[in-house]
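Partial complex: the chains shown occupy the same locations as in the complete assembly.
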Amino acid sequence: MKSYRKELVFNLPSRRGFLNITHYVEVALQESGIREGLVLCNAMNITASVFINDNESGLHHDFEVWLEKLAPEKPYSQYRHNGFEDNADAHLKRTVMGREVVVAVTEGKLDFGTWEQIFYGEFDGKRDKRVLIKIIGE
Amino acid sequence: MKSYRKELVFNLPSRRGFLNITHYVEVALQESGIREGLVLCNAMNITASVFINDNESGLHHDFEVWLEKLAPEKPYSQYRHNGFEDNADAHLKRTVMGREVVVAVTEGKLDFGTWEQIFYGEFDGKRDKRVLIKIIGE
């Protein structure tokens, strides 16, 4: 069994945003030399998400509006977590979107359906945050 | 390390529905010959879900009502994604239910608690859609 590890660092200029990171994961998979196995890709920060969905800007807008409805940022005082911090909503939003994805590797490629793309979801940005890629297989 | 891959295709007659696919995954596991490892089972389509919960029709009705409350299908115009399409709600519903499950394989069987069953969740049906099973182990 082989394994491969890589960290990515992102610094988004706004509090919230989505970034297509599919290509980064494809590059890591090539570097690993693994042909059959599994890729784990997860946010290393608990106010961010890695998820799979559609690369369509209208949908990303819909996600933003929807997450603000489910777990509003303000008023900050509605959350007990917000004493020294103001990011309780980011913890909740990331919970809806998920921490991680696991993707099959088949014949050296991400084994994806037609529209599947991997996104980094940031909910408390403007700082360096890390994503982990771990690949195991042969 | 061994690996095994199989695709399932489902075509549900309605826009939304849940299907118990546990037996399909058990058959794939038997075909693989793998005794210890992990199964990844994921929707290959971004408006569908694979999740684990209870095989109880009342609960499935509750899921349907609840998801419509969290991410209503209509009015279509509330979502920017709905220009040429009308399925933005399906992307959101699948996000709540999740894309994938990872299940342990122990002594050649799905290592499940008493009530765990694997379901395919369709949120934009009436067409062929694919589910991936990838098994790695020994």
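Each chain gets a letter, A and B, in the order it is written, and its residues are counted from 1.
The working rule: a residue touches a chain if its C-beta (ideal position, glycine included) is under 8 Å from a C-beta of that chain, and two chains touch if they have at least 3 such contacts.
Keep in mind that this is a model prediction, so the values were computed, not measured.
*Asks:* All chains share one sequence and 2 are in place; how many are there in total?
*Replies:* Assembly-level count of identical protein chains is 3.
Keep in mind that, in the parts below, only the chains that are shown with their structure count from here on.
*Asks:* Report the inter-centroid distance (CA atoms only) between subunit A and subunit B in whole Å.
*Replies:* So the centre of subunit A lies 20 Å away from the centre of subunit B.
*Asks:* Spell out the residues on subunit B that touch subunit A in their complex, using ranges where they run on.
*Replies:* 1, 3, 5, 38, 40, 42-46, 70-71, 79-83, 88, 91-92, 95-96, 98-100, 102, 130, 132, 134, 136
*Asks:* Give every residue of subunit A touching subunit B within the complex, in rising order.
*Replies:* Residues 1, 36-38, 51-54, 56, 58-59, 61-63, 66, 70, 96-98, 101-104, 106, 111-116, 136-138 of subunit A touch subunit B in their complex.
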